[in-house]
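See below for the structure under consideration.
A protein chain is absent from this complex, but the other protein chains hold their places.
Order as written gives the chain letters A and B; numbering starts at 1 within each chain.
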Amino acid sequence: MPPATALLLLPPALLALAAGAGWCLRPVAPHAGRPVTAAAAWLAIAALLGTWFGGGRAAQDLSAPLPVAGLPLVLRVDALTVFLWLAVLTPAALLLTFQRRTASRAAVAALAAAAALATLAAGSVAMTAFGLATTAGLVLVLLRQEELAGSGAYWAALSGAWLLLAWTAVVLQVTSGTSAYGAIPVTALQLPPAVLLAAAAVLASGLLPWRTWVSEAWSRRCLEAGTFAVALLVPVGFSPLVRTYAVGAGQLPSQQLNVALVALGAFVSLGAALRAQSAPSRRAFLAEAVPLGGGMALLGLGLGTPLGIVAGLACVAGLGAAAGLAPLSADARGPLVAAGVAVLVGVPPAAVFGGWLLAEQAALETGTAAGFAGLAAAVAWVVALAAAVRWARLPVTAPDTEAAPSPRGAAAALAVALAAGVGLTAVLALLVIPAAAEVMPPTGRLARPAVSAAEILGAGTLSVSTASGGWASALLGGPLVAIGLVGAVVLRAIRGRTEAAAAIAGTAPEPLLPMPVTSAPGRVVERIRAVRLPDQYRSLFRPALLERAGSGPPWFWVLVTAALAFVVTR
Amino acid sequence: MISARAPLGRIPGAPALLGVGGVGAVLAVLILAAPLLPVAALPHLTPAARALLLASAAALALTTVLAPHRVARWELLATGLGALGGQAVLMALTDPLAIAAVLLLIAFGFAARTGARPFVERARGPAFAALLIGLGWAFVQLQGAAWVGRVGALALALGLACAAGLVPYLAAVDAEEPASSSFVAWTGFFGPALAISLPGRVLPALPAGDGAVFGATLVGLGLVNLAWGTIGAWRTASDVEAWRCSFLVDWGLALVGIGLFLPDGLAGSYLALLGIVLVRVPLYLWARPALLGRQPARLNALNVLLAVLLAGAAPFAGFPVRLLVLSAATQTAWPLAIPLVAAMLLGIVYSVRLARALGSHHGWAAVGLWITLGFGLLLGVAPSALRALGGM
Partner (left out) sequence: MSEAAAVAGAVIAWFGATLLAVADARRGQSLGLLVLTAGLTLATGAAGQPPLAVAALALGGAAAAGLRLRAGRPGWGLFAPGSTSYLVGAIIVVIGAVLVAGSGLGSPAGAARLGALAVTALAAGRVLTVGQRWAALGGASALALGLGALGGATALLAGAVVAAGLGAIDGDEAVEAGG
């Protein structure tokens, strides 16, 4: 293996080693696991950036001679992999540093993060399925270590996701002889496998208009494991969908699929925003931050245009920042937290804002239908902003939940989100656009220009400039952030502790928009669970009788055999 | 007249049991080492059968030494060695009629062990299987009317399902019954041996039409058992029954894989059968104390990992099995993959239940669980090596 390639695999290796070290050190240094894993995560980011940019940013394909799970071990480290690794590593590093967890849980978390990185580097659909299942299993251990309840929806969704990926891999293997992303013929990517890939992404990332496992993670007493799961798995879930574009030479096999994804993205954002504005607590509000960003990302990715892909990936970067910021802002108070909440609902100049605005622009530039979806997403954005205002009056902590980590974590996460926003053009130029170019090569089936920085970034400026307009997030955001901070300080001085005490008292204000259907999915699930065969028909179907058939003379067995013999002789 | 039940814990004649164990061990070693011995008369095992026998031996060693038991370990070892010998003979014989006859001896020999159910009831299932296999082969060999051959092929497939105690030939489950006298002996030990060897013995002699009936019957039985096992493990009130249903799910995948007659399907079924022997049977034995209420059901970190294993998720044993069987099904007819995927998805529902029913173990028992987990990991990460070992 060339040294350059080996260095590129440092991030997952560092995390895995840290997990092992943390686990082994438990008897002698019980508290060493957390700092070791946190340091490994930050080192991994540094190593990744150093090796990628120092190595000339050349994509590397690795094939190992030994198969894994009967599958050829194919890894691909390209611009997209690096970008997604950063989208996972950044919130993971923040959470490992600032969330309180025991050494054993830190070790499992680091191992899960390593597995997530390996999944993102998988070079085939089959290996992605393998990696996703492994990561999901490790995260399940993490969830159950913390708390036994509240992981059913997660396990169901992720199991469905890796099963769908495995099925897709099988279909591609049968139709084209391979499921390696770089080797699947374009003609093999028909609508059925593309739909399966999209469905897997939807399940893994919780991209549904109703409350999914991503929001459910916040209903647990402890936030550490659930929010870590969100930070790892939501970006991983997007990976197969983005790679589908690469397989299809820059487009999906059917325009209807694009339309469906765009519409779903808009509905996901709208659903998240509506749930946020009716949230009964601050945690319930923060739970919708990642789904909100996820919907925007799906909308951008579904457009199928170069700007759409860039916008979608920028939204993924934003939701990575949100996945780190939201848990560290939970149950805390103060102007920093207020600023963090503002960032989460897309107030400039943070990365979240940049991605969402690019997605809006991409939707408007694509066409009328996509424009309506963009409009719906814009409505979701406005509702989210209104929900953020309502957040200030929500109860801080539910009575039976545990306390949140220190404000330093919130500050660090906020700094990361703001830095990514202020330096959005750099992030776009160095990470997002090259990643988008990986999946939209210039030699696409249709006459489409390659993804180029020139069409998205203003030349010689720090602004974004597309056909629908240009803007600079730093300039947009600076005054707003300053005004917001000043206002928060003034308000705090005027209202003082009375407001805080009232917030703690647990009385949530009325939702801005009444949501009678929020409990509908839960009611549907309960109804399905309550389905029983009516009593008067139970005697017709008694499986236990089958077991008793062999207790006496096995006439039933003879009858079944004779009946089958009759059938085969017809 | 139904025979009275024997009290549990009554140790059978020690000399007879030791004798059976000794004979079984000798048989197993002789048959395993047959290629190396200068005796031409010794029956040989196929590579897959050899791999299964080795896996069974490993599982026997693991469970005898480390699993929690209500019976004495020497008794378990002797019974296990006898079973190992029976398994070796079943897989080494090439004549299906001889296999059916030996099946009778094993059936009644095992029924003679102490159990909660009457002797006759425990022997009836395998005896019916022997009848089906014997008559089925005889019908195939008759070369008479076409329908005779088809009925023969059908009987061979049904005989395999009956020997393994699958739907529609389910045996009753009594939670109090020792594992060695229960359905596990057939579903988890002798059944896999038959499934590994019998199809290879009969298929070359079956005409194309009869072969199609054989395959279609296996696929149909596989789907039925998959459905029954999945829904049963999810909905049944009894944890013991849930465990038994989980065996049916693995068997369902194995039967579908065999019945499709494709390399991927055969490899998937081979791995599924190895998984039953190496992983599911030991786990069931570890679950016995909790199933009998002697230990509380619990869900700690190890149990969660075992839930992942029992759900068939990577990096454990079920993942390559699912990939291979899905591949074979898609190659044959893609709609066949739909019920398979649905059943695989439902598998996650009961996996946590089964893992919780394993209870909490400490000391050497916990070590045994970790070793079983390791077996599952080996099957999941290195199936290619195991396939090479089995000639698949």
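Definition applied: contacts are C-beta pairs under 8 Å (C-beta built on N, C-alpha and C of every residue); 3 or more make two chains touch, one makes a residue touch a chain.
The model shown is predicted, which means the values in this text are computed figures rather than measured ones.
Asker: Relative to the complete complex, which of the depicted chains are touched by the chain excluded from display?
Answerer: The chain that is not shown is in contact with A, B.
Asker: So one chain is hidden, and I want to know which residue out of B:Leu17, B:Ile31 or B:Ala100 touches that hidden chain in the complete assembly.
Answerer: Result: among the candidates, B:Ala100 touches the missing chain.
Asker: Just one of B:Ala127, B:Leu218, B:Val240 or B:Leu274 touches the chain that is missing; which is it?
Answerer: The missing chain is touched by B:Ala127.
Asker: Which of these, B:Val65, B:Val148, B:Ala175 or B:Ile231, touches the one chain of the complex that we don't see?
Answerer: B:Val148
Asker: If the hidden chain were put back, which residues of chain B would touch it?
Answerer: 1-7, 10, 93-95, 97-98, 100-102, 104-105, 107-109, 112, 118-120, 123-124, 127-128, 130-131, 134-135, 137-139, 142, 144-145, 148
Asker: Over the whole complex, note the residues of chain A touching the chain we left out.
Answerer: Against the missing chain, chain A presents residues 552-554.
We take it that only the chains that are shown with their structure count from here on.
Asker: Return the distance between the CA-based centres of chain A and chain B, expressed in whole Å.
Answerer: 41
Asker: Considering the complex alone, what residue numbers of chain A touch chain B?
Answerer: Interface residues on chain A, with respect to chain B: 67-71, 104, 108, 126, 129-131, 133-134, 136-137, 140-141, 144-145, 148, 155-156, 159-160, 162-164, 166-167, 169-171, 173-174, 543, 546-552, 554, 556-557, 560-561, 564-565, 568-569.
Asker: Okay, in this complex, where on chain B does chain A touch?
Answerer: Against chain A, the touching part of chain B is residues 2, 117, 121, 124-125, 128, 132, 147, 150-151, 153-155, 158, 162, 167-173, 213, 217, 228, 232, 299, 301, 304-305, 307-308, 311, 313-315, 319-320, 322-324, 326-327, 330-331, 334, 337, 341, 344-345, 348-349, 352, 380-381, 383-384, 387.
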